[in-house]
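Missing here is one protein chain; the remaining ones are kept as they sit in the complex.
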Amino acid sequence: MPEMTYLQAISDGLREEMRHDETVFCLGEDIGAFGGAFKITEGFIDEFGPDRVWDAPLAENAIIGAAVGAAVEGMRPVCEMQFADFVACGFDQLVNVAAKMHYRQGLAVPMTVRLPSGGGFSGGPFHSQNPEAWFVQAPGLKVVAPSTPADAKGLLAAAIRDPNPVVYLEHKHLYRRARGEVAEGRYEIPLGRARVAREGSELTVVSYGAMVHIALEATDDLDGASVEVLDLRSLVPLDREAILASARKTSKVVVLHEATRSCGVGAEVAALIAQEAFEDLDGPVVRVTAPDCPTPFSPPLERAVLPQVDDVRRACLELLAY
Amino acid sequence: MPEMTYLQAISDGLREEMRHDETVFCLGEDIGAFGGAFKITEGFIDEFGPDRVWDAPLAENAIIGAAVGAAVEGMRPVCEMQFADFVACGFDQLVNVAAKMHYRQGLAVPMTVRLPSGGGFSGGPFHSQNPEAWFVQAPGLKVVAPSTPADAKGLLAAAIRDPNPVVYLEHKHLYRRARGEVAEGRYEIPLGRARVAREGSELTVVSYGAMVHIALEATDDLDGASVEVLDLRSLVPLDREAILASARKTSKVVVLHEATRSCGVGAEVAALIAQEAFEDLDGPVVRVTAPDCPTPFSPPLERAVLPQVDDVRRACLELLAY
Amino acid sequence: MATTTARPAAIDDGAAGIELTGDDRIALLRYMLLMRATEERGLTLYRQGKVPGSFYDGRGQEAVSVGSAFALGPRDRACILHRDLGAHLIRGVRPGRVLAQMMGRASGVTAGKDGNMHFGDRELGCVGMVSMLPDMALVACGLAIAFQMRREPRVAMTWFGDGATANGQCHEAMNVAGVRRLPVVFVLENNQFAYSTPNEREFAVDPVRRAEVYGFPGVKVDGNDVEAVFFAAAEAVERARRGGGPTLIECETMRMHGHGAHDDMRYVPRELLERWAARDPIDAYERKLRADGVDTDAIRAAVKAEVDAEAEWALAQPMPDPATAADGVFAGADPLLGDGEAPWSRWRREAAHA
Partner (left out) sequence: MATTTARPAAIDDGAAGIELTGDDRIALLRYMLLMRATEERGLTLYRQGKVPGSFYDGRGQEAVSVGSAFALGPRDRACILHRDLGAHLIRGVRPGRVLAQMMGRASGVTAGKDGNMHFGDRELGCVGMVSMLPDMALVACGLAIAFQMRREPRVAMTWFGDGATANGQCHEAMNVAGVRRLPVVFVLENNQFAYSTPNEREFAVDPVRRAEVYGFPGVKVDGNDVEAVFFAAAEAVERARRGGGPTLIECETMRMHGHGAHDDMRYVPRELLERWAARDPIDAYERKLRADGVDTDAIRAAVKAEVDAEAEWALAQPMPDPATAADGVFAGADPLLGDGEAPWSRWRREAAHA
């Protein structure tokens, strides 16, 4: 199996789907001649032509709304937001038109919205957001957030083939940093199944996206404690069984994400555990997240708000000692 | 003290603030000659003129964006979304422009966005939403959701006078159904303080908005159990102390809201308790909410998704018996 | 089709060879009558407490939706607005299903999931509107993008009101349509008001003029003249079908009822209403066809009988099962849009030649 970066894996997955299924097409700002702000669609316009790699005008509602229309007509559009942050400009089409379409009138909307998300590179308040919880709180959307190249490719394929609108969060910090073996050809990682990134028995860290790597690093050597790391991969549907199984096994859970705290995905996971695995808990469910504040630009400030390896270590050690 | 409906109290509070402070003005669709879809601003245009009661064009980003501009220039705009649902169309201005302004450049944005929210009257998927969690997950916004006429007036005054953008959720179902004594003249209910709607010792129901009334009704006679009902009133800032104090006192908590479940405010409250009051809990933290689905139109369907008195009763009895 | 009556003469637009046969013209009247009768029945049911929530209709605007939708072919697609029941009927939605929809019955088009006019029958090529206006204009652009990509001679039609022209999505849609020369027809129903807000608070300049700055034709027609609307729409649809790009058609009309049944319209000058009442689109067309010898009373009677029967059927439909309330949030498969009815005689002729 070839080794790829996370970025290459996304690109590869998208290319494979476009080669295989001519209803798949891409739309977004600067994805054509420029190959996208992050070069995910580099070379695509040469292979697939400008119709299937549409350099759309600067209008996110237009991009998402047009995708809805094309999707209900049997196409499988893949929208790129230039940064996840700009999805706020296409929010209405996503949460009101795409999300509610099937419930209201039985029409499938097989579209994917790619969101280059997350911070860690001085992107500042408008190029670092992690907006996943908005979409978890908008029924009718599926939401995925891969952490590895192999998952990035397989989840993208699954998102594209799914008959529902899927919000696909690709963490910018992983683009060139995460590397791993990625199978050639087409394959799918099913939506809604978490992955045990490391097995363990004394404590579980539940996370997703870039923070999975922080979780692994932080718990790699925790005075010999056996720490399980659960990579959610999919936030909607959420793999409740996997979360509860791990919580029941280890009895101690830290939930870790980069998004801001209040009403984040961590709250949902903690609430789920507090309701369904209460009897099995040997300690509080601890959240490690960004505080409720925008992501600052300047490196010392940004480091202070984004969860760091040490923050996770500390939280885990405290909970282990509980 | 005169008795008023919830609707009259909001109207009264807004009128008082406008009379007292000429920087306060209203903008929204059909709020002038028509007095607003729900008649909150009935008669306002005659008293305050069309400049301070602006019938804006059908453009929510324009309404919220214009309010931001006026607010940083020293005005105190109060925006009305015709229904809370339409805030998705002004989402970007709210979460990106208004919310982050002070953090980024120290500029106060003293504006209020009124959201007539909630279901229960066959409004269907686009006239029944409870979008509060989106804004809890958008740092820089305050979020309030009164349940009584007295709070509705006092929280509106506090929202208007606050130097920050405040999302004010007024539940449509309460407009004409909730009645109560409301003090004349100007007063403020401070943002960030919960209210004990009923004291109790065996179980706490944490709720806000219309569901506070459901909570009270459902627990009024629960085989003699002493049930505390905590009305959050303010979701940002959240009164963590009041929540934890009640949880510690009763050791059993049901969190109830009308919004959909995943990543809702109930998740945040449950997660807070699971982390901070773990030791004091004598049972799981139970959430009673709408399921993750749009609000259907047809009465039997709508009743099936919105939390009903019986659902709350059942959850409380089960938890009491735990 | 009311075949018992004498047929009026066929007419055409004098230029592009677009023709309405006598039967077509009778059909236009019949659909307008059917729309009005269905909405009147709906309003009665609402007043009887059988329609939950609010009630919206298109009283006075029948010529707009009927005239424009009549120009669509079976494989064309429509995103229909809350004032446009006529368009649904032309696509083939039965009045009974509309009434069941209003009443939240299981046999309504959305099976009780949504209400009012927030529906579209996917089996008839319709994508139901959302409440947010004019979001469907962008969805229509997306439908048109699919047609364009697949090189199919098909067209998407979308309706929006004067109020919706102030919204950013209206601009995004027309701009994208202009840049890509999409096969989409924008029908702007200027009924003078957005809820209570009059035109002068919505825009400073007649929005039909925007078409030219988006790079496509904009035409303004008398929205109470069903044939004028039809010819403008047919020309636009056929231009789009041939690859000639989008058109904006502004239909000048008047909303003769309140925004919803709860709205007493005190903000509308009585004199304005009276002026428009004298120009009722159905009365005017009925006079025209009657002058041509058509027995319009017979058509009226047939429509009334049809709506009576449909209403009876609708009232007999059950409410949806509460156990299904949260079903269908996600799709398990990819049901596609089906094709609609297309009563314009052209389509029968084409089918015969094919």
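Lettered A, B and C in written order, each chain numbered from 1.
We adopt the following convention: contacts are C-beta pairs under 8 Å (C-beta built on N, C-alpha and C of every residue); 3 or more make two chains touch, one makes a residue touch a chain.
Remember, predicted model here, so these are calculated numbers, not experimental data.
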item	value
Residue among A:13, A:125 or A:266 that touches the chain left out of view	A:125
Residue touching the undisplayed chain, where the options are A:106, A:131, A:209 or A:296	A:296
From A:55, A:217 or A:280, residue that would touch the chain that is not displayed	A:55
Touch criterion as defined above, residue of B:37, B:67 or B:265 at the omitted chain	B:67
Hidden partner interface residues of subunit C, rising order	166-172, 175-176, 178-179, 181, 200-205, 207, 209-210, 212-216
Subunit B residues touching the omitted chain (full complex)	25, 51-52, 54, 56-57, 59, 61-62, 64-75, 77, 92-93, 96-97, 100, 102-110, 139-140, 142, 163-164
Where the missing chain touches subunit A, by residue	29-30, 32-34, 37, 55, 57-62, 82-83, 85-86, 88-89, 121-127, 291-294, 296-305
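Rule of thumb we're sticking to: only the chains that are shown with their structure count from here on.
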item	value
Farthest-lying chain, centroid of Cα atoms versus that of subunit B	C
Approximate Å spacing (C-alpha centroids) for the pair subunit B, subunit C	37
Inter-chain centre distance, subunit A versus subunit B - centres from mean C-alpha coordinates, in Å	30
Touching two or more other chains - residue numbers and ranges from subunit C	110, 113-114, 118, 130-132, 168-169, 329
Of all residues in subunit B, the ones touching two or more other chains	85, 88-89, 125-126, 292-294
